[in-house]
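Only one protein chain is missing from this complex, and each of the others stays in its spot.
Going by the order they are written in, the chains are A and B; count residues from 1 in each one.
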Amino acid sequence: MKALLILLPLIGLLIANLLPKRIGRVFAFLAIVIIGLFQITLVTCPGSLSGVDPLTLTFLMLIALVVVLTSISSIAFPKTDSQKVNFNSLLLIILMGMNGLVMVRDIFSMYVFIEIVAIASFVLIVFNRERDSFEGAYKYLVFSSVATVMLLTGIALIFLFSGSTSFESIKMALNSSPKNPIILLAMALYMVGLFIKGGLVPFHGWLADAYSAAPADVSPLLAGIVTKTVGIYPLFRVVSLYSVTGPIRTIILLVGIISIFFGALAALYQKDFKRMLAYSSISQMGYIVLGFGCGTPLGYAAAIFHLFNHTIFKSTLFFNAAAVEKQTQLRDMDSMGGLAQKMPFTGVASALAALSTAGIPPLPGFWSKLLIVIALWLAGFKVYAILAVVASVITLSYMLSLQRRVFFGNVGEHLLHIKEAGAELLIPSTILVLIMVGVGIFFPFIIGTFLLPVTRLW
Amino acid sequence: MSAGAISTLLPFGFFIVLVFIIGIYCLLASYNLIRVLLGLELLIKGATLLIGIVGFVTGRVVYTQTLIITLIVVEVVIIAVGVGLVLGLHGYNKTLDLRRARNLKG
Partner (left out) sequence: MAINIIIMVLFVLAALWTVMSRSLLRGAAGLAIVSAILAVLLFRINSPIAAVFELSVCAGLIPVIFVTTVSLTEPMVWPEIYKHMWMRLRRYWMLPLILIIAGIVLTQIKFNILLALPAKISEPTVGQMLWNLRPADLLGQVIILLAGSIGIVVLFKEKK
């Protein structure tokens, strides 16, 4: 069953490329939607996937959701037949890569799938062949490859002790001699490599350029799921084999808190819609990493829950940005205004997502941030908890600034003719907003079905 | 056994660190898009040698050879896509100068 999640997209990819282009484009799109829905049903029906734990299941569900919604939203951006086939083929490859990433139990295979996802994202960023996207993708490639070399060095040094790259043997090797300097060096290198891939400060240099230069239909995919799967999931998997204590814990907490503040403060000064959302992503990833750095089961569960919420609301925001960009051809926020009157659905979705990011009840962002702060406080990191709350205020301020500049206020003269975005961009937004509001309202239900099983993983 | 392993590992490790330094210096100090890829290649060579020597010291030569083979395949694809990006950027800027490719700021 597990292999189907990789083999089905592969077969779909080969068939879609061998058919004539006019049929191939429809086939590729249907392949993504059907496989994505298949994946979601596999995940939600308990017991159909053997040997996967709740962390993997969460990621599989999020991956399928975001890839299917990206494919639907890409209909709104016109492409020729062969371009459409290529685009959906790349989406199938990213789907395969991420599925493989979260399902393998071997650190080197995880690296191979990380590279698959990286290559597919480079190509997706330059899909429209604009000059800015080449520059953003090149920067991303260089940073990502340096991170790759660090990951490989870490894997090689761990191999010295474990003799194999599978998770169980690494766990045995790491726990048998935890204070060995070579092992500490290996873990530090591996983690720094993951921080670069995940766009955490001070290794975030590629992220703002890549997110804002990517085509409008690719940004929700990148920000919503790719950076998290490639940067945060290996962190959860490998570092929890080691046990988060001592210097490793300090590094994680410091990187988390610095990312939160840097992302939030930088987002305040942005004029470009997507760049502000990119810096906001850096800030929220800092929260996730901070929750993980607590080292307690509550912190771990809170981090995963915040990751889930961030996927939902950041993807919503990027889909709305795509809708705004398509309708107005603008990305500069100062020249927009009053779009809520012209694009009501987009405005409401964006407002709800912005409030969730800032952590306003009853939206789920409030619950996950609250859990992270509680976990930090209980673990004894009271200063970090207070700083996290302060950063929430900054988050609220830049999100409100975004809403005010883009959606509220008076409609500018050049914007009088704008209409609401088409169904292809509204459907993803609506689905995500419904999930968001549902999770927020039914939060007590979520505690039982989601958070407690995840806690047992720790 | 452990001491013998260290004595083979250390000289190799020393030179591997030197190669990493050369690669990182090339990455940081070059103004040419292609030379940056060259520095990247050197870093990957260093990592390849490290995996090879780790396999030799632990006695798992076959395992590390499979890792190296996979790594080489991945490296080729990365360089191919990187070269494609360089050619695309050259098509717009008409130069390979990294300093000209600073359009995105902030």
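Note that contacts are C-beta pairs under 8 Å (C-beta built on N, C-alpha and C of every residue); 3 or more make two chains touch, one makes a residue touch a chain.
A quick note: this is a predicted structure, and the numbers were derived from the prediction, not measured.
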item: Contact set of subunit B toward the excluded chain (per top definition); value: 1-2, 5-6, 8-12, 14-15, 17-19, 21-23, 25-26, 29, 32, 34-35, 37-39, 41-42, 45, 48-49, 52-53, 55-66, 68-70, 72-77, 79-81, 83-88, 90, 96
item: Sites on subunit A contacted by the missing partner chain, in the whole complex; value: 6, 10, 13, 17, 80, 82, 86, 89-90, 93, 96-97, 100, 104, 106, 108-109, 112-113, 115-116, 119-120, 122-123, 126-127, 129, 160-164, 169, 173, 176-177, 180-182
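One rule holds in what follows: only the chains that are shown with their structure count from here on.
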item: Subunit A-subunit B separation of Cα centroids, rounded to whole Å; value: 27
item: Interface residues, subunit B side, partner subunit A - complex; value: 20, 27, 33, 36, 40, 43-44, 46-47, 50-51, 54-55, 57-58, 60, 63-64, 67, 70-71, 74, 77-78, 81-82, 85-86, 88-89, 92-93, 101-104, 106
item: Residue ranges of subunit A touching subunit B (in the complex, touch as defined); value: 108, 112, 115, 118-119, 122-123, 126, 129, 131-132, 134-138, 141-142, 145-146, 148-149, 152-153, 155-157, 159-160, 163-165, 208-209, 212-213, 270, 272, 275
